[in-house]
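Up next is chain A:
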Amino acid sequence: MTKKSRSIPGEVSLKDLENCPGYPAEERLEQGPVAVIECIEKIPCNPCETACPSGAIIVGKPIINLPRLVEDKCKGCGLCIAPCPGLAIFVVDKTYSENKATVAFPYEYLPLPEKGQVVKGLNRKGEAICDAEVIKVMNIPKNKKTAVVTVAIPKVYSNQVRNIEPAGG
Partner candidate 1 sequence: MNMRIVEHPILGKLEKKKKIKLWVNGRQLEAYENEPIAAALANTGLKVFHRTQELNEPRGIFCAIGRCTDCVMIVDGQPNVRTCVTPAKNGMRIQTQKGLGKWSVKK
Partner candidate 2 sequence: MVLPEKTAIIIIGGGVMGCSIAYRLAKAGQNIVLLESRNIASGASGRNGGMVMQLDGRDFDKDAILNRLTYTRKNNRILENLADELGADLEYTKCGSLDLAWTEKELEYLQKLVKFQKKLGDTEIQLLDRKETKEKCPLITSCALGSRFRSSDGTINPFKLTYGFASRAKKYGAKIFTGVEVKKIVIKDGEVKGVETALGHIKSNWVINATNAWAPNLTGEIDILPLRQVAVVTERVPALAVFPFEAMLDNQVIFGTTQTATGGLIVGGLGTQARKKIDHYCEDVSFAEIQGSASIFTRLFHDLGEVNIIRSWAGTMAFTADGLPCIGPSPGIKGLFIAAGFSNGMAFSAIVGKLVAEYIIDGRNSLPIAPFDPKRFWKRKIKWPGIYNYTILANFLGR
């Protein structure tokens, strides 16, 4: 790349994200569902650590440590998505189908999308970049109103799509 990549205020470059200890390596992403922790700033916070039943997320002490993903322990179950107060954890499954990957993300807007609905997938800048088929919507009491939505999207966008356009349009 000849053009110097300029960071746009408010969003983090993919490079910065890939460098953070919660972001799985490409090899791991290729292997199946895995948590993608987009937490790059020291925050005194650790619910992700306790949320993970497999011990795959480590914050340790002091708890301003960035959460570290233990890639081979992570089963991609997504139990860490809703408890993260920063809404910064996603689960990406690049093995969903031949062409498609799934992305699961926290969603706290109304109306909630419905399974089977096709909506626009948004990237980290909120730009609609592809169609996204809603394959799962989980809104359980334990998650205290943070729904977890899973969409299927073209595989090439799996490291970009992090949200959807409101289902109502």
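Rule of thumb we're sticking to: a contact is a pair of C-beta atoms (placed from the backbone, for glycine too) under 8 Å apart; a residue touches a chain by one contact, two chains touch by 3 or more; residues count from 1.
Candidates were picked such that all candidates are chains of the complex that A comes from, given by their letters.
This is a predicted model, so every value here is computed, not measured.
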item	value
Options 1 or 2: the chain contacting chain A in this complex	1
Interfacial residue positions of chain A with respect to candidate 1 in the complex	108-110, 112, 145, 147
